[in-house]
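Of the protein chains in this complex, one is absent; all others appear in place.
A, B, C, D and E label the chains in the order they appear, each numbered from 1.
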Amino acid sequence: MDAEFFATLMQQHRRGRRYPPSAEALAFANRLLFALFPEKQGECMNSVSELEAEFEALRAELRRILEPLKGELKQPPVTIARNFMGAVPGLFGVLLQDAQALLEGDPAARSEYEVIRTYPGFYAVALYRFAHELHRLNVPLLPRLITEHAHSRTGIDIHPGAVIGPQFCIDHGTGVVIGETTHIGTNVKIYQGVTLGALSVTKALASQKRHPTIEDNVVIYSGATILGGKTVIGQGSVIGGNVWITQSVPANSRVYYHGGDQVQPPLIEI
Amino acid sequence: MDAEFFATLMQQHRRGRRYPPSAEALAFANRLLFALFPEKQGECMNSVSELEAEFEALRAELRRILEPLKGELKQPPVTIARNFMGAVPGLFGVLLQDAQALLEGDPAARSEYEVIRTYPGFYAVALYRFAHELHRLNVPLLPRLITEHAHSRTGIDIHPGAVIGPQFCIDHGTGVVIGETTHIGTNVKIYQGVTLGALSVTKALASQKRHPTIEDNVVIYSGATILGGKTVIGQGSVIGGNVWITQSVPANSRVYYHGGDQVQPPLIEI
Amino acid sequence: MDAEFFATLMQQHRRGRRYPPSAEALAFANRLLFALFPEKQGECMNSVSELEAEFEALRAELRRILEPLKGELKQPPVTIARNFMGAVPGLFGVLLQDAQALLEGDPAARSEYEVIRTYPGFYAVALYRFAHELHRLNVPLLPRLITEHAHSRTGIDIHPGAVIGPQFCIDHGTGVVIGETTHIGTNVKIYQGVTLGALSVTKALASQKRHPTIEDNVVIYSGATILGGKTVIGQGSVIGGNVWITQSVPANSRVYYHGGDQVQPPLIEI
Amino acid sequence: MDAEFFATLMQQHRRGRRYPPSAEALAFANRLLFALFPEKQGECMNSVSELEAEFEALRAELRRILEPLKGELKQPPVTIARNFMGAVPGLFGVLLQDAQALLEGDPAARSEYEVIRTYPGFYAVALYRFAHELHRLNVPLLPRLITEHAHSRTGIDIHPGAVIGPQFCIDHGTGVVIGETTHIGTNVKIYQGVTLGALSVTKALASQKRHPTIEDNVVIYSGATILGGKTVIGQGSVIGGNVWITQSVPANSRVYYHGGDQVQPPLIEI
Amino acid sequence: MDAEFFATLMQQHRRGRRYPPSAEALAFANRLLFALFPEKQGECMNSVSELEAEFEALRAELRRILEPLKGELKQPPVTIARNFMGAVPGLFGVLLQDAQALLEGDPAARSEYEVIRTYPGFYAVALYRFAHELHRLNVPLLPRLITEHAHSRTGIDIHPGAVIGPQFCIDHGTGVVIGETTHIGTNVKIYQGVTLGALSVTKALASQKRHPTIEDNVVIYSGATILGGKTVIGQGSVIGGNVWITQSVPANSRVYYHGGDQVQPPLIEI
Partner (left out) sequence: MDAEFFATLMQQHRRGRRYPPSAEALAFANRLLFALFPEKQGECMNSVSELEAEFEALRAELRRILEPLKGELKQPPVTIARNFMGAVPGLFGVLLQDAQALLEGDPAARSEYEVIRTYPGFYAVALYRFAHELHRLNVPLLPRLITEHAHSRTGIDIHPGAVIGPQFCIDHGTGVVIGETTHIGTNVKIYQGVTLGALSVTKALASQKRHPTIEDNVVIYSGATILGGKTVIGQGSVIGGNVWITQSVPANSRVYYHGGDQVQPPLIEI
């Protein structure tokens, strides 16, 4: 290998270490999840004061993780950490609704305990909710680290910028993609392989709403693709599996290939 | 954070630790897999008596993992562990057939060794077969922990309740979903993104057969979706990629979009 | 369990340990990645001579990992290791182009740093490029171990045998499958769930080109399936989401379902 | 490095792997200790049947560890494992007496809980008692692996062959050496740096009693050295710090340098 | 194993888990040490605000670790944690003096960096100083866990209750024992195998001063034993190796066996 290669590479290394290790951000997110849902690892606390101490430790830990990013933050780390932890009770309430929705929505689910402990959809949505709160507080990098960790473990890729209401239910989930400017209402249910994406992917559009809006009480079956920032799926609609939608549909629509019998006519058996 | 939040959260923690740690269940499943297929990690045993001792240790370990679940079991842990291990030779034979089918079915496969060591489809099916046996023995939680672990590593989501014959071959596999009441015959081959799911997902149907039946010698190409508890794919059929099926097809069908030339006419090049 | 089972199983164990542990191959691949892209873990080196020493250590480590495979190699391990490391500067240049393409292609990407550190598409392509180089040098098993590790972490399944040009960009990526004899040109962009596969999967075809050719500057949207060794997607084409293609399309095609308005007419809202 | 070196070294490597990994033996010993004394790591079991299952698992695990040593054992591994576990209730009773003696003997000890959890003397004696039982059953290597692990962690070196009665109390303990043929009675207490050793160390004496006998209720203060297979410290004796003894002393002796005032006259202050 | 054994053992297990895991206490102590002395692991912080955040996180972590012990504490965990962290700057100053004394006192020491990074005496004294502060705040168990961890790693056994002045220097250190009620002044230096112990070890004396007082500027050579709560080693004294002292010596004494020439006359060469 010649000197030029090493000189080029040295430039990469000279930029130095600017960001906290991934492991710290992920450890924080998982520790918060375990504090809220002891089912996840079977460790329980014994008193309210232990819980209080754990949450104070989490707040202090978050502030510490944020310090090396200080130059890029809009508020001091100590403020961001306080604001984030202040939002946790609200997130907890929403996650309980998510778990309940998963239990009610899946005939195969045996108990809320099983849902919280084993469902990848619950894990991915929980980490998204933490990441989204950090994103709202304008924290760089960490939100994406957290959601990509969930993506790696579950195959569910939710951008931290998406806005998602309570009772959100993802079943199976592998291959789900939810883009940065997606809006999702209350009590929405989506299955594996659903894409909520952008119609056109050019950098020039980075500041616009590029992903769809899904209103309340919508169900989207596996493999459906819904694209575009102006596309609105009206409340109460049901989107069939594998459909491809790039224009809005009104409330209470049933959208399938060729009719409501859920059979695709172009199929030919030979 | 106010007192009400902590009081609510304390209720979560008070439920206590009722179930064995996930790590124990997964360690058991992987240890059993390594004992059957030393290729997986390159550790070999040197005598039949070492093998016998390892299987006795596995049986004792399983019984121990089951003890904390005793209140929810229909048989004593010691009986379940004995029955499970008694089924292992049968599972081993089936897994050898699975590996052979993967080798024969994939032109890119170089050897059975490579299949066993590197194919995610083999790993996911092996863990499913262990989990299904536990499910048959009415063990709660553990089967799902095991299959969700495989799901996380491979993107292949097989419910422990599904019934799957030998020579089962999943290639690539990311995004495969096989529902709880699916029946799959002998020598079936499926590709990435295939869903064998339910037509309607309401809790009321939890006790019914909601997922399809796939008869012997069927091939299902990538992205196909087959739904419904009464849907039967007749033996010897080939289901093309991305097709959407909600009604039964007779034996030896070839199901593609618009004809057997495997080209979808609605495509327009502009 | 009877004696016959243990006798059969003993045969599996008698084959002995022939291959290096997976952990060694993966540690090598990740260590090389971290040496090239310190962003990945935040560890930087301080001088060119540290870099040189690290690359010499990597070369020596690779030779050591190759030794147990010697009987199946076409060149001595020491030669293969030298040739592999000699190719690394070239791979580094290509990976920089890949990162740049990801940054430019995704409106949601904030910086090259974020792309390198968090994008699964970058990770999967980097490990594929290492594995492909080993594959070119006729190393058995290791290339597949490396790409399957990336597959497990990202849901992106690229066979080490595929030939892929620079500026390759995979976004989201879960469910992507790129087959063994695929050829991909420069500046190609693909999304989640895209399959570049074989039309017919029979062992007899193992030595033929079974997967498609994608020319320069092509974009393939999510869920598209392109099959067949003679299928060529002409340069500059755009392939719409979920389309199914088994025949070549000329340069600069726009292929969607039923027209360029990106709406699928067969959808019926009821 | 020349070829001769590698040829010589290859002979070392050709001997192959004959023995179980150290980690397995130590994991067994620590797991048994934790099952008996949950204080050690704070994990408790909830029912007698969980305990029974844990002990059955320990027995099976021990048998498995013993299998690779089979050629050197005088009984089948299954018999040794059963006999070892059969001795555990007795060992447990003795260890409770040891813990009680430590608590009573050390003014600084606050509770039996603290003794079991933090005292190195308790840990070293517990592992010795397990190792001694294996030694009695003629198991090679494992007893020494276990006592050397305790030696490494505590600085207390007890040969597995030593015979030691209940209520044995080692305080502080660093530097204690207790030789292979030592006999120690009931309620003996020794301090850091005590050596119970051999007068002459020649291989020819390997089959003889080379180390001393310490009768009941003896106290031996720090740094004392007692040597010789015929040396008997009579019951109820107190051996002062740093004394050097190579001949027997009668019961109830008080042995110090130059008198019972515990001051060494040869000291001169200048 | 009979039922009685399991019933007895069940009682041990029923006491439940009352105390924090050892790993948490040790992680806290080591994290604090690394924050004060980055040499220990080579990780540096980049700004005062990172340091402040780390210390706030340490305080919160300590409070959390203390919560399960609350019933046995004399002050609320939050108060103890605040008081402990308030003492850290003072401890840091003292530890800097300890390191300087080690550097000056050992001809083999190359730099303060080397002393801090590699000297077991520095590690053991640092952990003792943390543990002593917790002991002063009446925290149960944790101080002993911390000093026994240092004991295990260094062979240096300092009871958390001992009171030790600055510029304290332990060289080599294996076998050093410093009892609970020892008082040590400023600039004291001790070598391996030194015992500062009690004359009589009966539980009745638990509340009395049982261990010696060492005044300022004393040196105690290897293997010396100094016993008794009323024994005072006057300032500026030098205690020779292996001497045994149970009575006070005046200031500036030189105590050796038989004269100041440091030769022990009773030795006979034959």
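Criterion: a contact is a pair of C-beta atoms (placed from the backbone, for glycine too) under 8 Å apart; a residue touches a chain by one contact, two chains touch by 3 or more.
Note that the coordinates shown come from a computational prediction; the quantities given were computed from them, not determined experimentally.
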item: Chains in view touching the one left out; value: C, D, E
item: Selected from C:Arg59, C:His172 or C:Lys189 as touching the chain missing from the view; value: C:Arg59
item: Residue, one of D:Ala81, D:Ala99, D:Leu145 or D:Val219, that touches the chain absent here; value: D:Leu145
item: Among E:Met45, E:Leu69, E:Leu205 or E:Ala251, residue touching the chain not depicted; value: E:Met45
item: Hidden partner interface residues of subunit C, rising order; value: 46-47, 49-50, 53-54, 56-57, 59-61, 63-64, 66-68, 70, 77-78
item: Absent chain, residues of subunit D that touch it; value: 1-3, 5-10, 12-22, 140-141, 144-145, 148, 151-152, 155, 157, 159, 161, 174-177, 179-180, 193, 195, 197-199, 201-206, 210, 223, 225, 227, 242-247, 249-250, 253-260, 264, 266
item: Subunit E residues touching the omitted chain (full complex); value: 35-39, 41-48, 51-52, 55, 85-86, 88-89, 92, 104-108, 110, 113-114, 117-120, 153-155, 171-172, 174-175, 191-193, 222-223, 241-242, 257, 261-264, 266-270
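FYI, only the chains that are shown with their structure count from here on.
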item: Whole-Å gap between the CA centroids of subunit A and subunit B; value: 26
item: Rounded Å distance, subunit B centre to subunit E centre (Cα mean); value: 56
item: Subunit E: positions in contact with at least two other chains; value: none
item: Complete list of chain pairs which touch one another; value: A-B, A-C, A-E, B-C, B-D, D-E
